[in-house]
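Only a single protein chain was left out; the remaining protein chains are all shown in position.
All chains are identified by letter, namely A, B and C, in their written order; residue positions are counted from 1 within each chain.
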Amino acid sequence: MTPHLTHEPGVLSFDFDPDADRLHEECGVFGVYGNTEAAAHTALGLHALQHRGQEGCGIAVSDGKLINIERRQGLVGDNFSRRDVMDRLKGSLAIGHNRYSTTGEVALRNVQPFFGDLDIGGFALGHNGNLTNAHMLRRELVQSGSIFQATSDTEVVLHLVARSKKRSMIERFIEALVQIEGAYAFVAMTKNMLIGARDPIGIRPLVLGRLGDGYVLASETCALDIVGAEFIREIENGEVVTITEAGVESHRPFVAKPARPCVFEYIYFSRPDSIVGKRQVYDVRKAMGSQLALEAPIDADVIVPIPDGGVPAAIGYAQASGIPFELGIIRNHYVGRTFIEPEQQIRQLRVKLKHSANRSVVNGKRVVLIDDSLVRGTTTMKVVQMMFEAGAAEVHMRISSPPIKHPDFYGIDTPRTTELLAATHTMEQMRQSISATSLAFISVDGIYRALGFDGRDSRNPQFTDHCFTGDYPTRLVDQHGLAGKDQLSLLPGVRGS
Amino acid sequence: MTPHLTHEPGVLSFDFDPDADRLHEECGVFGVYGNTEAAAHTALGLHALQHRGQEGCGIAVSDGKLINIERRQGLVGDNFSRRDVMDRLKGSLAIGHNRYSTTGEVALRNVQPFFGDLDIGGFALGHNGNLTNAHMLRRELVQSGSIFQATSDTEVVLHLVARSKKRSMIERFIEALVQIEGAYAFVAMTKNMLIGARDPIGIRPLVLGRLGDGYVLASETCALDIVGAEFIREIENGEVVTITEAGVESHRPFVAKPARPCVFEYIYFSRPDSIVGKRQVYDVRKAMGSQLALEAPIDADVIVPIPDGGVPAAIGYAQASGIPFELGIIRNHYVGRTFIEPEQQIRQLRVKLKHSANRSVVNGKRVVLIDDSLVRGTTTMKVVQMMFEAGAAEVHMRISSPPIKHPDFYGIDTPRTTELLAATHTMEQMRQSISATSLAFISVDGIYRALGFDGRDSRNPQFTDHCFTGDYPTRLVDQHGLAGKDQLSLLPGVRGS
Amino acid sequence: MTPHLTHEPGVLSFDFDPDADRLHEECGVFGVYGNTEAAAHTALGLHALQHRGQEGCGIAVSDGKLINIERRQGLVGDNFSRRDVMDRLKGSLAIGHNRYSTTGEVALRNVQPFFGDLDIGGFALGHNGNLTNAHMLRRELVQSGSIFQATSDTEVVLHLVARSKKRSMIERFIEALVQIEGAYAFVAMTKNMLIGARDPIGIRPLVLGRLGDGYVLASETCALDIVGAEFIREIENGEVVTITEAGVESHRPFVAKPARPCVFEYIYFSRPDSIVGKRQVYDVRKAMGSQLALEAPIDADVIVPIPDGGVPAAIGYAQASGIPFELGIIRNHYVGRTFIEPEQQIRQLRVKLKHSANRSVVNGKRVVLIDDSLVRGTTTMKVVQMMFEAGAAEVHMRISSPPIKHPDFYGIDTPRTTELLAATHTMEQMRQSISATSLAFISVDGIYRALGFDGRDSRNPQFTDHCFTGDYPTRLVDQHGLAGKDQLSLLPGVRGS
Partner (left out) sequence: MTPHLTHEPGVLSFDFDPDADRLHEECGVFGVYGNTEAAAHTALGLHALQHRGQEGCGIAVSDGKLINIERRQGLVGDNFSRRDVMDRLKGSLAIGHNRYSTTGEVALRNVQPFFGDLDIGGFALGHNGNLTNAHMLRRELVQSGSIFQATSDTEVVLHLVARSKKRSMIERFIEALVQIEGAYAFVAMTKNMLIGARDPIGIRPLVLGRLGDGYVLASETCALDIVGAEFIREIENGEVVTITEAGVESHRPFVAKPARPCVFEYIYFSRPDSIVGKRQVYDVRKAMGSQLALEAPIDADVIVPIPDGGVPAAIGYAQASGIPFELGIIRNHYVGRTFIEPEQQIRQLRVKLKHSANRSVVNGKRVVLIDDSLVRGTTTMKVVQMMFEAGAAEVHMRISSPPIKHPDFYGIDTPRTTELLAATHTMEQMRQSISATSLAFISVDGIYRALGFDGRDSRNPQFTDHCFTGDYPTRLVDQHGLAGKDQLSLLPGVRGS
């Protein structure tokens, strides 16, 4: 049922992660201007943004003459902690990127920042988001002789910049931006300019901070905190900022539109200690829990979060309902996804590698289990079973986000529609599927209430929320006429090293 | 101030772990008899016991003819997940060991199980604990021609078994046990017998479970849970069990003494979901929090645990005090101890790699910060500062264990006395040292109350608690006449591979 | 004195290879059409061509639909022997490449074959040789928006093919060929066509063989031998062959010119068991030794080759002179270039790691030392000293190639002119520099005689021999107006991963 599972007869090896059944993060970006240890700061910033992408990471640095790049597979702390690596990254201007693959296979050549050695100088680029017309643009570029190295949609932007006839890099980059569609937060750099950009409706986040005499760009404020930078403001939707010796300059190349940031940053992408849209994420999640207690109350003995995602909402639910919050599930923090599974082991094993029931909390109790989302339901089902096996009298599943019925095309790794439990099951079918005593989700309007609104403004929705509503905020050029996301292979002619 | 820190001029690299300032775990053991996938179960059991030791791990398996052993540095999941490794470990009898070094350097040759190819057959041995007369015994053995390979105290037992003239392995092993002193939970094996043993007063834990038609020995019940084994009972203090085709047999080679298990298993060694001495560890920790609220109440706005150790006590404190429990500190779960530290970074950086303040929870609030222990105080100091920098109005530090004033010699890695903050500072000096608004510890009697007693029975203390009281439960032969633990070098003649 | 040497005070580490002071090989290419195990044959072929390049190797395979590529740093046998790697390379059409870097740094992105996912399909390319107008072409391509990934000159060809507006890949490739200048033997492929090409005067070698019902292209015949292929013929100068279902087809896009292959293939690039230009290379080298004996005879006791390069010429010299051939120098076949050099070690150490004097052969004797070339003279000097220290009465150095006075720009890694001993020293100065009793080189005409001619035809030289004569056979566009080879940095904007 999960794509990571490898079945073999008899003893089987597997690579199951209870976290696999969540929506996955979609890259983090970071940039520094005007600090002599730009790369060291970038490594710290990327470490703070590690939850947004773990497959690969890269840092590009300019010493004013040359741009040097190191790109690696794996975590920042495993790759950018060694002195010899950092010694190759001298300079006071840097950008960095954490990758979670949304388009493109996992390969070093897809790790960002990307770089082009253009006629007017070097240009490096890191991207959080996903372009919805990359496929079409790529086809046109290849037809006129461009050679793509990676399978990522981001490389399209690099080629558009290379092909532009404008005199300056920022003019070329803006010319590229007006050709692309979709969701993006970009950090980019020339040898002496740091650039940041958000898409016209600001789907993906980007913030600006001050670090001593210099500046920092980051996906989230938690990355400002780790380097001790002061938060200035969010980059606005449709804004392009350039940071040079002359300071910060703002460009607005698009027709103004109302902002519509992605609601999933609040639900679980951003770290609880980050501030997004002037709201502390932890507070929003607690409010979602409180709202859920209001919408779907239940008479129960104990509130148990599925760690770690469900904890803030569970605290909110517990405070609103007066039912005690307890750690009914203990998380094993040691990495251990892959083991040889003994044949006679019961089906719970895979969940047990990370989670175990805390029997005295659960035994004989009516348990309210809180999680922040339900995607395929595979993990939820196992956790509910684990609760019953630990003696729970009742297990009431409460989800602090609405049912996910529609795939994302803006940088979130969603399974195809047929695998989304809520897209193919009624509420009662879902409840049966996970074997819970009861099941409830927060409403869409409930989410907006937790965010401080009376509800969703259906004419001008305040957030990008298509996964719940099907209301996609942009055209989907590459999807047009295609039956499914899977047909979108961007590099048909090659796989390889 | 911490031994892991490497200072260099200018930019400095470091290896600081906020968890470094805790007492460290002291090995986990596991054994399986009568299951055709003994090694695969042992790997899972060791994974569940990973919190007890992360430096090395090993598995010995018997197929009834040969004992095969694999020993590795690092985590179980990184070493015993590969098919080719597990394929070398065929058999239905196995023991395994997680090592956290207490004596002996970090080196593969110190990773257990140890093995001796004796005249009456092979013998493998894994040990949780520490012997207090190993140095003396080793000197005698070397003088009569024994050659030691490792620097660990455990190897002494292997040589005593090899030197014994008894006919059977169990008689030899018991002859060895009566010569050693200190703390131990042993798992051992011949090619067709699984053996478990606890020291005369049962300082270190060991439990027995049933797995299908076979049996399991483990340091904690959480390791029974992961393999789906049923808990039978604890091995008693001074008991040696042998498990063969004939079933489980119990031996009691020592003069009976009252049990006196180590109280630190409750305070933080055992996992919260384990059951120790018929008590769920999570419940005990919550009770310590409640007791602490009773002993050291304070008028405050919010209860904040230092994750993850302080969470159960914080829940207990919050429930007892009625002050809301909140995640005021967010933990970064990605490994990242080693980074190049930028010069102008403030002194908080090292804590920030793992912990960050959740500003909206803390800002303007009177914060009660809960942790399970205070050893050197280095991390606590930084966390308190982080709270104030996030806007806390007051920070009241509450510790759910009594002040640690005395080193351990039974398998817990304690710093030397001069580094223990409570051994050299008054309460007020400690408070100043960590810059908290107030500081309080639970009392020694409070600990006993949380464990269900009226208080400590000073004539027959119910637990081993010398770190708080200085009341060591056994002779300390190797320490006698020595000024400090540091003089105990067990292998003076060699270092190396 | 050698670029591989790293001096540090006191004990010094070094990376000195006695073979470092030779001209270095310049890549090997291989291709297979019509064999279901195309990649396995390509790996074997590249192994046989390993002497032509050891820095990296790659294989591209087509299964008729997709082209898969694996590129690695290091030797073929270390990279293409594993089942999992080879299992990813299914198909009956393959090309392969061994890289010795001539232009471009050492990095995985410079390892060939290169690949482009073009609008009319995938195209893979491997190159032996060097283009003399790549710098100019690259500048033009970058100005019109092409993005280069590697620093190699070969990538220019890929972009020219991508930019071509021709309908078919072979037309596009030929359009690219007519724009480039210099030396090349190319193997290239689409998903169903194998292509081979030699430059207009055939500087670099390429041969065609039959393998069962299919075909093979290779730099040398020794690669045909290892796979059991039958030699058909050499690809001619200026010829482009395409191999498809329809068989082998020949194209001749250039104005016909007389062939002028590189004479260094005979002197030491090609393996002695290869047949080049209908001549067995071993025979040619022996004939050079005989000719040298004729031109520079000496009264001596023993002929000693510097292994392994000097052996065939030494056998020829010995047979012509009647002086016995003996192994006066023993080669250590174990890799060991890098050691910590003890301070008091004499200056011979670095040569001794690979070579040692065979005392009884040399002691008291008049030695004729034979080598195939003298470049900087650093190794030669040490070997001569080693002979005297082993007791040689006289050491007569004889070189079976003429003095090297001019750098190469066609794919041979020559040091800059100022480092070429013969470019800056008279014959007597050279003799003194290496401390030999006498020194002689074969004449340029002598080389031609060993190859079966009466001498060099100065109007229409039969071979490319500019290193001896300064007579470059093509224009040197990129060199024009430049003082030295070193100024030719092809990728000024970036270094990196």
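In this text, contacts are C-beta pairs under 8 Å (C-beta built on N, C-alpha and C of every residue); 3 or more make two chains touch, one makes a residue touch a chain.
A quick note: this is a predicted structure, and the numbers were derived from the prediction, not measured.
S.K.: Where does the absent chain touch, in terms of which shown chains it meets?
M.R.: The chain that is not shown is in contact with B, C.
S.K.: For a quick check of understanding: of C:198, C:271, C:382 or C:406, which residue touches the chain that isn't displayed?
M.R.: Answering carefully, the residue with contact to the hidden chain is C:271.
S.K.: Check each of B:97, B:135 or B:159 against the chain that is not shown and name the one that touches it.
M.R.: Counting the whole complex, the residue in contact with the absent chain is B:159.
S.K.: For the chain not shown, which residue from B:67, B:94 or B:404 touches it across the whole complex?
M.R.: From the options B:67, B:94 or B:404, the contact with the absent chain belongs to B:67.
S.K.: So which of C:40, C:111 or C:292 would be touching the chain we can't see?
M.R.: If we include the chain that is not displayed, C:40 is the one touching it.
S.K.: Write the list of chain C residues that the hidden chain touches.
M.R.: 11, 13, 35, 37, 40-41, 43-44, 47-48, 50-51, 54, 75-78, 80-81, 83, 86, 212, 222, 225-228, 271-273, 275, 280, 282-283, 308, 311-312, 315, 319, 324-327, 330, 332-346, 348-349, 352-353, 356-361
S.K.: Write the list of chain B residues that the hidden chain touches.
M.R.: Answer for chain B: residues 58, 60, 66-72, 108, 115-119, 121-122, 139, 142-149, 158-159, 162-164, 191, 491-497 touch the chain left out.
Here, only the chains that are shown with their structure count from here on.
S.K.: Which two chains have the most C-beta pairs in contact?
M.R.: Of all chain pairs, the one joined by the most C-beta contacts is A-B.
S.K.: Taking CA centroids for every chain, report which one is farthest away from chain C.
M.R.: B
S.K.: Which chain's mean C-alpha position is nearest the mean C-alpha position of the whole protein set?
M.R.: Going by the distance between chain centres and the overall C-alpha centre, it is A.
S.K.: For chain A and chain C, what's the span in angstrom between their mean Cα positions?
M.R.: The mean C-alpha positions of chain A and chain C differ by 50 Å.
S.K.: Counting only Cα atoms for the centres, state how far chain B is from chain C in Å.
M.R.: Spacing between the chain centres: roughly 61 Å.
S.K.: Note the residues in chain B that touch 2 or more other chains, in rising order.
M.R.: none
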